[in-house]
Structures are given as structure tokens and as C-alpha cells.
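Every protein chain but one is kept in place in this view of the complex.
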């Protein structure tokens, strides 16, 4: 079962500021920093829909579980710099029985710095993939 | 010359959210993450007073220069956790000819998680300590 | 011009230890930490062939230039944990006029934790893509 209706595709926006910690000696944002930014964007998308990651881990939605990144395809198009105000855009593309696919972009005003396609899975406390708990599924698909 | 009048002591507050990236396998915030949080607080205090670190580095306030941390004394009093909303409080304690002393605290509502005394110096592009440029001095002391 | 003969495909191995800083509250290695590990692997592969990134940036191989990651496809297959001894395996797949393609794997003994296909470009000090300087090309292709 995969759902990918329009309802999913509401984009979530998180503003981010670039600090010293995010840059490297070449003068621009270190490439792995964008993964941290995009993880913040996914965390805030879930929070905006009422899902707390710490509660997930503590079993508040059925068995204890956690989202993990299964795979990512990332294009680094333009460099970000110290002091930049960036926008992390996150869109849920589809929700399957055991995974969620998202598209993410890092924007500086009208310029796209980074694009990514991300697939998340849900794992139980034994570390194995599991079916999305129904309350999580309901929240993600809006049904 | 050291200035440490009341005018300096306006405290600056920056809200911070704790994300995955800030925690470690022991379940709490990794101790070095607080240094990143406090650096964000100092950057935002400077920005609130009209000072951009990238412009500093590019020489917009006279010769190119940069703040560096000279020393820190940090007390880690209580652990922060994933999803915490923290407040970074920064107060300038004194401004000398070549250094700035600040006090910083990391708060979760009424609980103090971390306190730090931080001394910054200004270095030129040759990496050597230098006198604070007058426009920087004026902004920091409010004179 | 693309070269991808056998000569390129000598694999480079870098041992890595997992520390607190690399993990998150879910108990496993934070996904973005693998990008830091793989960047270390690429840096050491270059160093093993006599190329220093700081010298690149300082113009020791012609004009000042730097490698940047253009795109990555990453599969996170199994979790790493605190104290793990990992091996970062890096293989140059092909060297084109303005980019280098590598395959990287993160291994724990016989277990593959992460695989990645990475494409690097070379940029000049103006931030624009440029042709690989001939000494760099020679070193990378072994010709």
C-alpha cells in the first residue's frame, strides 16, 4: 500500500541560520551540514503534525520505534555561506507500509542550494524494520 | 582600559531546539554541543548589535579580523535531551582593549543546564591578537 | 575524456573508530556522521597519492582550487554503534575533465554498513567549476 495523494504534498518550511559550526576552511558550508539541516526539517515536519521523536522512541505510539534514513540521493548545486538565512523545504512524496519518501530542498531566497530525495524506514527497538504504526500512518497521510 | 558598566549587561536570549545531531548514544546532549549553542548565542548577540562575522572577516570594520575564543570555564550542571527547547543567555561582562569577557547560560525554563565564562580575543588576518577596532569597541560598549 | 581503467580501481582503506560524537540518542551512529567518515577516506586517498587539500587550496597545483561534492547516492544498510571499528573503503571509478567519481563503503568486518556513489568537482577560487589541473589529473589516473 502506497499513498501519495495531493494531501501529502503540503510542503513544510523551516528557516535555518548558518553558523561557524556549519562551515569549513574552504569558506563555505560543509557538505554534511546539509544533512543535519534536512534532519531538522524532517523533525519539525513531524512535530508540526504532532509527532515527537522522543515519544516515538519511548513507545507513545504503540511499540517503541524510530525513523531511520534508508537512502538518500543528494545534489549539491550551489554553496551556502556563513550567516546565510536558509529555508529547508520538506515534502512527503509517498507513504508505504514500512517506509516514507520525502523530497527536500535547501533554499536561499530564490536560489536552490541542495536537493535531496530521502527514504525513511521505521525500526523497532530490536533494530529491525517494522510496519508503520497506524497512528503514525494516519498522521503522515492525513487520513 | 576595561569597561564594564551597566550598559554592557543587557542580556541576549536565543532560543535553541535540540535535534538528533546534538545528542549522543548515552541519550543526552553531547557536551561539546553546548559550545556550538553558545557560539550561536554570541553570533546572534553581535548580529543584534549590527555586527556580522562575515563582514568582520572581510574587513568591513577596518582591517580584516575575527573573534576567537581565548579561554572558557564551563560547568555542566544538568543534562539536556532530544526535543528540548533551550534558551541561550549571553551577557557581556567587560570589554578590554584586546578581549571581551562574557557570561553564558543554557536554560530550560527555570532550570540552568550549563554556565560558562568565556573570553574572546580579536585576531588579525596574520593570526595575531590585535586591539579591538574602534567601531567594534563602540558597538560592544554602547558608547 | 573519461578514464576508468583498472589502474584507477585500487581501493583505499582507512580505519575509523566510532566515538560519542558520532552517535545520537537513538543509540546508533548518526546518519550524517558517515559523510564525515567518507570525507576522511577521500582526504586520505588523496594524501596517499601525494595530494594535500590545504596545498590545493593554496594553489600549489596551479591555480587555487578545491574539491567539492557535486552529488551523492547513499544507502544506509545497517547501523554502526559506539566503539565500533569501521573501515572506510574508497575506490576511484572514473576521472573526467572536471569531475571524479568514487565508490565508497563503510565496513565492520564482513558487514557492509553503508555504500555511496560520490561525484566530486573541482572549483576555482571564484567558486566556479574548472578543469582538473594536469598534475591532479596525472595523480588520480596514475598516468
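Note that the chains are named A, B and C in the order they appear, and that numbering of residues resets to 1 at the start of each chain.
In this text, a contact is a pair of C-beta atoms (placed from the backbone, for glycine too) under 8 Å apart; a residue touches a chain by one contact, two chains touch by 3 or more.
The shown structure was predicted, so the numbers you read here are calculated from the model rather than taken from an experiment.
K.L.:
Which of the chains on display does the removed chain touch in the whole complex?
P.N.:
In the entire complex, chains touched by the missing one are A, B, C.
K.L.:
Would you write out the residues of chain C that touch the absent chain, in ascending order?
P.N.:
Interface residues of chain C facing the absent chain: 17, 19-21, 36, 39-40, 43, 47, 52-54, 57, 81-83.
K.L.:
Considering the whole complex, not just the chains shown, which residues of chain A touch the missing one?
P.N.:
20-21, 23-28, 30, 32, 81-82
K.L.:
I need the residue numbers on chain B that touch the omitted chain, in ascending order.
P.N.:
So the residues of chain B touching the missing chain come out as 25-26, 28, 31-32, 35-36, 39, 54, 57, 66, 68-76, 79, 127.
Methods note: only the chains that are shown with their structure count from here on.
K.L.:
For this structure, I'd like the pair of chains sharing the most C-beta contacts.
P.N.:
A-C
K.L.:
Give me the ID of the chain with the smallest distance between its Cα centroid and the all-protein Cα centroid.
P.N.:
A
K.L.:
Which chain C residues touch at least two other chains?
P.N.:
25-26, 28, 32
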